[in-house]
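Encoded as structure tokens, here's the structure I'll be asking about.
Here the complex is missing one protein chain, while the rest keep their positions.
Chain lettering (A, B and C) follows the sequence in which the chains are written, and residue indices restart at 1 in each chain.
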Amino acid sequence: MTELGIAMVGHAFMGAAHSQAWRVAPRFFDLPLRPVMSVLCGRDADRTQAAADRLGWAEASTDWKSVLDRDDVHVVDICTPGDTHAEIAIAALDAGKHVLCEKPMANSVAEAEAMSEAASRAAERGVRAMVGFTYRRVPALGLARDLVAKGRLGRIHHVRAQYLQDWIVDPESPLSWRLDKEKAGSGALGDIGAHIVDATQFILGDPISEVMGTLVTFVPERPLASKHSGLSGTAATGQTGPVTVDDAALFLARFGSGALGSFEATRFANGRKNALRIEINGSKGSIAFDFEDMNVLQFFDGTEDPSVAGFRRIMVTEPSHPYVGAWWPAGHGLGYEHAFTHQAVDFVQAVASGVDPAPTFADGLLVQRVLAAVEDSASSRTWQQV
Amino acid sequence: MTELGIAMVGHAFMGAAHSQAWRVAPRFFDLPLRPVMSVLCGRDADRTQAAADRLGWAEASTDWKSVLDRDDVHVVDICTPGDTHAEIAIAALDAGKHVLCEKPMANSVAEAEAMSEAASRAAERGVRAMVGFTYRRVPALGLARDLVAKGRLGRIHHVRAQYLQDWIVDPESPLSWRLDKEKAGSGALGDIGAHIVDATQFILGDPISEVMGTLVTFVPERPLASKHSGLSGTAATGQTGPVTVDDAALFLARFGSGALGSFEATRFANGRKNALRIEINGSKGSIAFDFEDMNVLQFFDGTEDPSVAGFRRIMVTEPSHPYVGAWWPAGHGLGYEHAFTHQAVDFVQAVASGVDPAPTFADGLLVQRVLAAVEDSASSRTWQQV
Amino acid sequence: MTELGIAMVGHAFMGAAHSQAWRVAPRFFDLPLRPVMSVLCGRDADRTQAAADRLGWAEASTDWKSVLDRDDVHVVDICTPGDTHAEIAIAALDAGKHVLCEKPMANSVAEAEAMSEAASRAAERGVRAMVGFTYRRVPALGLARDLVAKGRLGRIHHVRAQYLQDWIVDPESPLSWRLDKEKAGSGALGDIGAHIVDATQFILGDPISEVMGTLVTFVPERPLASKHSGLSGTAATGQTGPVTVDDAALFLARFGSGALGSFEATRFANGRKNALRIEINGSKGSIAFDFEDMNVLQFFDGTEDPSVAGFRRIMVTEPSHPYVGAWWPAGHGLGYEHAFTHQAVDFVQAVASGVDPAPTFADGLLVQRVLAAVEDSASSRTWQQV
Partner (left out) sequence: MTELGIAMVGHAFMGAAHSQAWRVAPRFFDLPLRPVMSVLCGRDADRTQAAADRLGWAEASTDWKSVLDRDDVHVVDICTPGDTHAEIAIAALDAGKHVLCEKPMANSVAEAEAMSEAASRAAERGVRAMVGFTYRRVPALGLARDLVAKGRLGRIHHVRAQYLQDWIVDPESPLSWRLDKEKAGSGALGDIGAHIVDATQFILGDPISEVMGTLVTFVPERPLASKHSGLSGTAATGQTGPVTVDDAALFLARFGSGALGSFEATRFANGRKNALRIEINGSKGSIAFDFEDMNVLQFFDGTEDPSVAGFRRIMVTEPSHPYVGAWWPAGHGLGYEHAFTHQAVDFVQAVASGVDPAPTFADGLLVQRVLAAVEDSASSRTWQQV
């Protein structure tokens, strides 16, 4: 089988998830190309080599640019903080490498536009680009989209989307690159808000057209972590630094179809660990999802006899559900990282088939524009068109 | 409208619930007769008078026998401990009074048989008898029975019934009449186990034919409560007395149809306050119920496309659900005592229509025989026919 | 015991709920005054008399003004549509009658101000006024307030409040007075949005200071119901009329303390019957509530060891919980109408004690101002101060 050589840039949380995906995908799915975990790129030689050994990459490199020249590298998989996405992705695409880029795609609309243009140029030469909104590949959300597409919800009236975490609710929790606007672009908005924007647009097949939002930073100063904890600098204990991103982002939205949306992304929802929740109400039915119970989709069929109608707790572990047939028997749930495996599968199949894998960079740009509109709205205190 | 004069015997927990039922029933339901709360009977004159005032009875009496002679009393409602049920019920029926008798109907099969015979004799004269298995009147369990009767569950394979409480898990919790075999007949078995025996036989329309069980008393000695706490005697603090009933009763069962049952009644399920749970699995579907969420029935329709099948959380608050139309709009749940109101309604309607209200004393006898078979089985350590 | 004579105006849904409250309150709670259900007022003589008979009122009247002159009437209980509240309440207060007024208190801020002023004048003479935000009296929400007041949630960051119903999701569902701006003032906003505004302000003890919202009417024309279905007029089947209120209202909010709120009230959430949901996240903990499981409060204690921390499903049926001790043993849940009974209890006790019962008309005015600010914001498309 033809090999598909992969270079991955970055080796933290997302790097571990993507590595697992490349490793596992060919063991459960029939892939038209064989992914090869060729080279892992990072900034620090020792740490990159150690990560390559642990994560199972054949080589380590501190120069991501050098891999663009290698013939045995066909894919660049970008798992770095958002401020580097545009540079790496555009260079890789221009060098003829397929690109899988973590979300949020970029730190600004301008960057996202440049990336989207690079992806368009590349597509003409058969080079593919995909952005890593992995939640699309959670089977329950795939099923949600199917139900909407089949008309089981009818005309959509309401979208209620929340992404609730609590990892920095403690004001003594230290600064990290995710709280630094230069690195991260934004806070809860771009990190987790981006996911619910993409997921709801994906499920509805309908883009957000205008938004009205607000951003808040509850804890504006935090302890500086020591050198190796992620932030550059030589901070000693006792010093603090400014949080330059939002702790929480809330916005109302209107979709193109007229559906009303209520969105909330926060890192201050005490007790909610990774509660990506989506509820959609239509004229014929409703669905509800919570990632803290990720193998389940709730579905209400409003066309049934009211005496027996009710939200059904569908265990999305049947062979007929998206991706599930490749795994275990019914009732044997999947975990967080399986969506990354599904993403790798779809990416490889799209590359082999010569089609653009969704979500495309154009989809990523769409999300970026929503995020920018939210930020504009938070400043202007009025509705903003996307 | 013709009046239906009621005399109630007993004024503790059940007395309060029955009083509420007689008071409220005619306000929400169209009744063919008008219940009149005529006289409340108890042992202690002062306490009975105080209860009559509080609960809204026109008179108080310390002589239940005397009310049997009154022409303005048509119904005797028995809310006393089990050891007095047979005497009162038989006397009342023989005196031509309709009887509503709290469960467990009796403390022995012999008593229950005598009561059932008295009810048969009375029925020939148009006098009615009913036993108070109120959970039959929880709308969700009424719906459960309807679904079974309509064949929505198919052939029944499994019945899983639990009644879990924790009110005496603390070994310092004092003795009460409910822990005294003379008064109560049995412990968890008769008090709460009786409910799940009746409820499952009601839902299935199928009697239990044999059982294999065990009884246990985890805490065999408990502090004696002071005089006025319920147990007669002159116990001072510091003394203990024996618990003469079971703390928990577990049994396996076979229904006439071949369905397998697993039953458990306990007062030692820490954290479970009134968890009457029933799950039934059939060849076409399943239902599940928990009284701690009493307005909900879970229903799984196994004939659906597996992609969208799942246990539905039916809010049993629709106008089409049993009894519900008389109350509030959809989504406005009922509480514990509503089932007593429904019981009063059905009792009055049966009396007016000249039919036997279910559960009849024959039904109560059926339950009593199951309880006795469980006790025999616990002694003999073998299966017992009912 | 001194009697407290009550005249109630209106006898539909709310009239039935209030009647049940007056009837039941003295049977479970020790009241300092004895409520007497004296007279029921309505517009149509026959229907009012029938309602009085069914609901248990001594007399019926078609002239609410006349009852203000009666010495045996001490309380006027207003259960009519919102457009009549101001007139009746002010007249009653000025006549020296205590007033319990259903929510929303009024159809405009101006009316609410006049009512609040009347209540202030009356209070000087010992005459009391209360507005019927009954959800305050659901034990789980009382417990929520207690937890916040005791600091168990710490600094409040987020309030997430939804009131979701689906009763007019069918576009063929007919017009009713609730869809007529003249009668109802507003739609989902005032009918159910008002409840979550009051409930969250009550739980937090902190008023909303600014809002940004939007209103939508998904189905602008509906069939006219026939004469007796509620709307005056002589509509024949086949005709339609305009919906002049909102079907759904969404708004973001800031509380005085800096907490962020997200509010949504809708009659189009298919499958949600009466889902009043409140989630509050603070620096030390969180609570979550859903009226569809009304006897439960979820509580997360963020100060616990993370290994055993989790949202607790508190069955709010313990004797130590607000109001619960008067009812049944632990685990025996209450229903929708119990909150009305608690409201009656608190009203009677406040009247007897000579204190203002909360929520006062000033509280009602506060809610009205939030609703008005939402409407202004929906028009101006900007944030509005309350």
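Here is the rule we go by: contacts are C-beta pairs under 8 Å (C-beta built on N, C-alpha and C of every residue); 3 or more make two chains touch, one makes a residue touch a chain.
Please read all numbers here as calculations on a predicted model, not as lab measurements.
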Candidates B:A269, B:L297, B:A330 or B:A372 - the one touching the absent chain = B:A269
Among listed residues B:V75, B:L175 or B:L250, the absent chain is touched only by B:L250
Residues of chain C in contact with the chain not shown = 143, 147, 152, 296, 298-299, 301, 305-315, 318, 320-321, 330
Absent-chain interface as seen on chain B, which is shown | 153, 157-158, 160, 162, 164, 166, 169, 171, 212-214, 216, 218, 248, 250-252, 254, 258, 260, 262, 264, 266, 268-272, 281-286, 300, 302, 309-311, 381-383
Can you list where chain A touches the absent chain?
-> 13, 16-17, 19-20, 23-24, 27-28, 54-56, 165, 167, 272-275, 291-296, 315, 317, 327-338
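FYI, only the chains that are shown with their structure count from here on.
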Innermost chain, where centres are averages of C-alpha coordinates = C
Centre distance in Å when chain A and chain B are each reduced to the mean of their C-alpha atoms | 55
Gap in Å, rounded to a whole number, between the CA centres of chain C and chain A | 42
Chain B to chain C: how many Å between their CA centres?
-> 35
Residue ranges of chain C touching at least 2 other chains are 272
